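With one protein chain held back, the other chains of the complex are shown just where they sit.
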Amino acid sequence: MISSVLFIILSAVIILTAMLSLYFRDLLASIVSYAVMSLVLTVVYFHLDAPDVAIAEAGIGAALTISIFVLTIKLTRRREE
Amino acid sequence: MTDFFLYVTVVLLVFFGLSAVLFKRNLIKIVIALNILEAGVNLFFIVLAYRPEGTAPIFTLAPELEKLRMVLPTPQALILTNIVIGFATTALMLVFAVFIYRNNGTLDIRNLKGVEDHD
Partner (left out) sequence: MKLASFLSLVLITGFLFVAINKLHPVGAPLGNPDVLKDRSSAATDIINVNTMDDYYLRNSQTETGSNNVVSSIVFDYRGFDTLGEATVLFLVVTSISMLLSLLYKREDVDDYEFRKPNEFPGDVSRIISYGSYLLYPLIITFGVYLVIHGHLSPGGGFQGGAVMASGTALLLVSALITRHVHRTRRIFSFFESLGLTIFISMGFAGIGTTFLYNFLANGSLTLFGRAIPFGPNPGFLNSGGVLPVLSFAIGVEVFFGLSIILVTLFHVARHRKDME
């Protein structure tokens, strides 16, 4: 019962942050919301008994993807017009 | 009850990612939406591989042999490769976005040079 409630809460957070990431007009806020979604996805992967995938998603999705996004929006615009 | 929510999460992630690819105008928003779509597909595979009352498919310090139930290891191996390739694809798309911005001065997909309207 406990794990069902945990999965429901985590799934709700994933969907909420994914929606927020596509809603913001400031691209930096959108990227940070995507990083939060990736972090919660790592926790879901761990609770689904997949530790290899969790380490990979934490290292790549939450640390490397947003650093290249930040470097890209430094080279282009920051606000979506 | 658990599986129903996780499958619905997958479908909603695919829906949001696909709708933002179709309807958003900023190029970087489209790249973020492609990443969300890819995260949904990865989650789908890992949910498929899950068995309740199972442990991770690793034999080091595992429970004893009589009560050993493991989740399926093959989808996890496939998704491991997919995550790294997804990052590489995103990096290449962002470099293209940088070049498009330098040529056109804007990232709006309707105002790019050389794009014809069909309606």
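By letter and in written order, the chains are A and B; residue numbering begins at 1 in each of them.
Methods note: a contact is a pair of C-beta atoms (placed from the backbone, for glycine too) under 8 Å apart; a residue touches a chain by one contact, two chains touch by 3 or more.
As the structure is a prediction and not an experimental result, all values here were calculated from the model.
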item: Hidden partner chain, residues of chain B it touches; value: 2-3, 7-8, 10-11, 14-15, 18-19, 22-23, 47-48, 50-54, 56-65, 68-70, 72-74, 76-78, 80-81, 83-85, 87-89, 91-92, 95, 98-99, 102, 118-119
item: In chain A, positions touching the absent partner; value: 51-52, 54-56, 59-60, 63-64, 67-68, 71-72, 74-75, 77-79
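Keep this in mind: only the chains that are shown with their structure count from here on.
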item: For the chain B and chain A complex, residues of the former touching the latter; value: 1-2, 5-6, 8-9, 12-13, 16-17, 20, 24-26, 28-29, 32-33, 35-36, 39, 42-43, 46-47, 49-50, 54-58, 71, 76, 79-80, 83-84, 87, 90-91, 94, 97-98, 101, 106-108
item: Contacting residues of chain A [partner chain B, same complex]; value: 3-4, 7-8, 11, 14-15, 18-19, 21-22, 27, 30-31, 34, 37-38, 41, 44-45, 48-53, 56-57, 60-61, 64-65, 68-69, 72-73, 75-77, 80-81
